[in-house]
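Note that one protein chain of the assembly has been removed; the remaining protein chains are unaltered in position.
Lettered A, B, C, D and E in written order, each chain numbered from 1.
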Amino acid sequence: MEVEFIAGHNLYWIISLLLLVGLYGMLAKRNLVKKLVGMNIFQTSIILFYVAIASKRNATVPVIDAALGSVDPAHYINPLPHTLMLTAIVVSVATTGVGFALLISIFRRYRTLDEDTLLKRMR
Amino acid sequence: MNDLSTYPSAVPLLAILVSAASVPLIGISARRPNLREFWTLLAAGAKFALVLSLLPSVLANQVAETRLFQVSPGIDLTLRADPFGVFFALIASGLWILTSFYSIGYVRGLKEKHQTRYFASFALCLSATLGVAFAANLLTFIIFFEILTIATYPLVIHKQTPEAIAAGRKYLAFTLTAGVVLVAAMAAVLQLTGTLDFQPGGLRAFRDLSPVAVKILFGMFLAGVGVKAAIMPLHAWLPAAMAAPTPVSALLHAVAVVKSGVFGVVRVTDFLFGPETLSRFGLNEVMLWLAGSTILLASCLAFAEDNLKRRLAYSTVGHLSYVVLGAGLLSPSGLIGGLMHIANHATMKIVLFFCAGAIYVNAHKEKISELDGIGRAMPWTMGAFALASLGLAGVPPVSGFVSKWYLGLGALEGGSVAVVTVLLVSGLLNAGYFVPIVYRAFFKQSENFNSIGEASAWMVVPLILAAGLSLLLGLMPDLFFHFFSLAKQIAAQVLEVSNP
Amino acid sequence: MTSSSRNPILITASRLLAPFIQLFALYVIFHGHFGPGGGFQGGAMLAASILMLRLSVGAERSELKFRKSWGTPVGALGALIFAGTGLLTLLLGGRFLEYHFLPLPDLSRAELHSAGILLIEVGVSLAVMAVLVAIYDDIMEGSGGG
Amino acid sequence: MIEANLPLLVPLTFLIPALLIPLIGLRVPGAAYPLALAAVAASIPIAGFGLFRVIAGGPVSYTLGGWEAPIGIEFVLDPLASFLTLLVSVVSCLVLIHARHVVSVEHPDKRVPYYSLVLLLLAGFCGIMATGDLFNLYVFLEISSLAGYGLVAIGDKRSPVAAYRYLILGSVGTGFYLLGTGFIYVMSGSLNMADVARILPHILDQPPVLAGLILMVTGIGLKTALFPLHFWLPDAYSSAPSSSSALLAPLGTKVGAYVLIRILFFVFDPGALEQRVPITSVIAWLSVGGVLYGSLMALAQQELKRMLAYSSVAQIGYIGLGLGMATPLGFVGAVLHILNHALMKAALFLVAGNLRVQLGHSDIAAMDHRLSRQMPWSMAALVVGALSMIGLPPTAGFFSKWYLVLGGIQGSHWVFVAVILLGGLLNTLYFFRVIERVYLPFWRGPSGRAAANGGPGVVENREARFSMLAPTLILAAALLVLGLTSSFLVNRVIHPMIPAGLL
Amino acid sequence: MYLGLEAALGLLLLASALIALRLKNLLAAAVTLSVFSFISALIYLVMGAVDVAFTEAVVGAGITGVLFIVVLFHTSRRSID
Partner (left out) sequence: MRKTSLIALVLFGALLLYASSGLPGHGDPDGPSHRERSRVGSPVAAAHYIRHAQADAASPNIVTVVLADYRGFDTLGETIVVLTAGLVCYLILRRSP
């Protein structure tokens, strides 16, 4: 593999690892709060992926700068993924909020947030 | 000759709807038994009249057709009163009248529960049977075939005893599985030939298919319709279903279900595959083997049964295969014999079941070994029983002789000595398991039946009428309903010969 | 969180701080046109200021600023402002959210779009603020607290 | 006005009242239900008109904010979308009529958020159907998902746990979808489905595109409960309140199936795809597992709603089979089965709801033959629904299986044909178990203590009230009517939907 | 571009994610998650996504963190894994 490829892709690999960590937290952790932590990590890494694909070498933040003169798309970072991710962040907060509500509701009934204990008490 | 021309008519549809329409009426008048029975009888009479009105035109090669609407692209829900359909519909609707009268006597005599459900299911069954008879294509056929399955289920479990429920499960297991196989086979036919229409002589497209495909399809179809036709080894549900009330058994065995099954066998073999395809791929041999062995085996099993209704059931299994045999011979006389046996066996077997029911209602006896001397107490009933059982054994002049005669002729035409042997042996076996009953009834003495007499007129009159009918049909096969002419006409169309 | 953790300094500090945060939030909402910021961020900051009050001075007194029962209705109102803007342009002959059909006189096409953006940013911030506070309130109430 | 904004109208009909309910509900909580019902009722003629219009004149496109397609968000109402929108409207209207009593008994104090969430759920569904933008679809997916978690969570004691599991797995699903969309976007530069569909043939060999597709399909498969990603479904649907499961079970998974169709057949080209990754075959073979597993598990259940939930897994398998065959007839079968299964499941879940309200439980073991006299109409609806599930003619269920079988034979998929038919038999087993109990005096053990053999007149009438019975019976009747009119539907409505890639 | 900076922050992010999942004290895990959020906001900033960074800072590190802590105060603070 060429150096340039590695340099250009190491961020993707970090993101991939983060996605795996998040997914691991959601699927394998036995504590319900930890699952929610995993979900946040998972969603943040997706956001990171989008922000990463938006970036452009030798380009600046997507706010039109009159000093740069005529508007050339090459001068500005792709704004579309940023926009999408604003929405995604909000969605992630909303989901987390619903998750919290469910956690409280579960705790109120079973006095535990551990999946194994929960399964025992549900019987 | 024999080219059919169709004309649009609502009569086939009306004939089906008239009994279906009586179902809600029966349901509404649940609390007024007389009114409820009136609806049943009215529907039965109207239905028979409608079917009868189709007869003249059919004899003149005019076929009434009701084309309803599309159910699947290119396939309409179509009813066509062709000679074969009218033939079967006449038997079914005619015997329904007798069965209705008899049922009224039977269920009232036993004070059965759920009488409303009983009569409603009965009416629905008949609707479905006529639908099966008039179905112009395979899809329509299967739709009514499945309705028939479901409508019969409440009748099988009617007594709601564990035994009856188990029988109901067995019945559903067999018939629904068969239905599934049938649907798969139908889909394959549609895919391979592009049509599902029944045609006398079968679809030509079959002749160009690969032998393996045709054989597999044939096997699926035979299994699909063979369950209702009780071809061995698919017959097991039938003796079990004897847990049902006797008129139901009569209906199952003589009129609706099993006859729909053999009707289906003939429909599929002669109107879908066609004689030429069958003989080209050697499929008729399979039918002959299956039918022949079923006849012999079932007769042997009938010997071993002490329960009267179960013995009758095994006898039915055997006799149904006569029809299959007739279809498998592929000769005009054989087919005529098979078709005639649909009508003849129906009338004779219904007599036998009516008798069994009458005995049960009056004497509460179900076992043959307990019937010593009953002939003196119930002479009319047992007289009819004797007549019908002789007929089934093939003794002239009862109608069973006619069909067996033609079957034998057909076998000789085809040069099949084995079939002739089967016919002869089975005739002897038939006599062997029926004659002892008659003998016990009339010539043995017992004190069991001193206090009883004949059953109510509701039951005895239909019973004697049916017996008389089977005698008449034996003497003059073409009387009233032109069964013989119809059978000849069907054979001529299917086998494409001018004068069978 | 609980009443025992309250102390006067904290209360005073947060009561002093809250208006400034809110002012800054308003700035963020309206600055969205020119730099980073906008309805969502501003709304979240408004919610943060209210949450700060809830945490420090307690739910009873901070309810004077924002009632508990208001949460979802105000949130719905915010979303309705947004959807209503779209519906208005639709009724005035344009497409949904086609801002230059807004009934504001003497504005150029671009200015109308700018105004439309501002309008929906207000809706978004209102909705976000109200709902985030409502979620907090519901969590507190559901868990038997405040 | 109506013509011009057609694709947007149904989602808006749900959305605006959903926003009004919390506002009005602050003062008048009783207004929530009438408002919701009015919105749903109003959506039926609009959706019906939309379907009529689309069938007559082809797909209608709508640019939001007036920005043309790859720039702005596009809504497209095509035959498939408008058909399913109508389905959602009709089913939800009937379920909502049924729900009034259930909700006012079970959650009298939560009517405002409940009905608002129901409308948001439906708005999400209809938005998913109508949108022509991959990311916009994600947003609507999240709206309906969140509303779904909430609607599940207020059922019986276990429901929050079921809802939590549903939330975690649902988030994995939507996350996968979002990530897949990102892959597609980075390779194609577009989010508009039609635009992406035009670009894809040029870049189909790139790993990120295929990975994106797999991620999207996996994610949506989770939301659809496609076997083996179904494990959240039985808990969620059986512990949800009756009125919620009657909405979610018939519609929720169907919307997922719709998205699968959209992506696999309209955005991607199934023929070109099959040469690279056999994704439709994989779906079909997994569905085989789903049909068998779902049916067998349904057989083992002792509670009606749980049995119905497992049966859903099996029925989704049928839809997956139809899609996975990738033949026109299989596609027709799948779409017809989406329709039929939505109606059947709605009818059966309404029956389960009637049982819950009238008896307080829906345990199969506790049912006996008195039920057929106590609740004759509900039980009749159960029988019709069961017959349709089994696939007996002339009920609607027969015809969808008929097309599936035809599709299987068309593509020479003999195993699939066998599984479809076998599944029907398994359905028979688990439904007749219930029907026998309800209609026949069941004996217990060899000692043979038959259940009390109550004659007519002894049993009190415990039939559900009219507002609950009417929707149940309408749905059951629809199953019979739809069976006989299915050919019309297939020729006039479903045929125009068949994607070009399949023909 | 600041590739080195991005990579370093990315590794830091990965580390904080792992720590947040490993910590048995849930309160500490929640705080770590806030830190995680904050680092991700920094990365967004480095990559030029100012709006996203701002939002993530306000929401991820702010609101979510507060809600997390409130929830943990009312439920259990320890986890066995």
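Rule of thumb we're sticking to: contacts are C-beta pairs under 8 Å (C-beta built on N, C-alpha and C of every residue); 3 or more make two chains touch, one makes a residue touch a chain.
Just so we're clear, the structure is a prediction, and the values are computed from it rather than from any experiment.
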{"item": "Which residue of D:G189, D:P441 or D:P496 touches the chain not shown here", "value": "D:G189"}
{"item": "Touch residues of chain C, complete complex, unshown partner", "value": "32-36, 38-40, 69, 71-72, 75-76, 78-79, 82-83, 86, 96-97, 99, 108, 110-111, 113-114, 116-117, 120-121, 123-124, 127-128, 130-132, 134-135, 138-139, 141-142"}
{"item": "Residues from chain A at the interface with the omitted partner, ascending", "value": "4-5, 7-13, 16, 19-20, 23-24, 27-28, 52-59, 62-66, 71-76, 78-84, 86-87, 90-91, 93-95, 97-98, 100-102, 104-105"}
{"item": "For chain D, residues in touch with the removed chain", "value": "15, 19, 22, 64-65, 67, 70-73, 108-110, 112-114, 116-117, 120, 123, 127, 135-136, 139-140, 142-143, 146-147, 149-151, 153-154, 160, 183, 185-191, 195, 198-199, 202-203, 206-212, 214-215"}
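In this section, only the chains that are shown with their structure count from here on.
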{"item": "Winner on C-beta contact pairs when A-D is weighed against C-D", "value": "A-D"}
{"item": "CA centroid of chain C to CA centroid of chain E, Å", "value": "24"}
{"item": "Chain A and chain B, separation of their C-alpha mean positions in angstrom", "value": "71"}
{"item": "Geometric centre distance via CA averages, chain D-chain B, whole Å", "value": "44"}
{"item": "Of all residues in chain E, those that touch chain A in their complex", "value": "1, 3, 6-7, 10-11, 13-14, 17-18, 20-21, 26, 29-30, 33, 36-37, 40, 43-44, 47-52, 55-56, 59-60, 63-64, 67-68, 71-72, 74-76, 79-81"}
{"item": "Footprint of chain D on chain C - complex, ascending", "value": "69, 72-73, 75-77, 79-80, 83, 87, 90-91, 94-99"}
{"item": "Sites on chain E touched by chain C in the complex", "value": "50-51, 53-55, 58-59, 62-63, 66-67, 70-71, 73-75"}
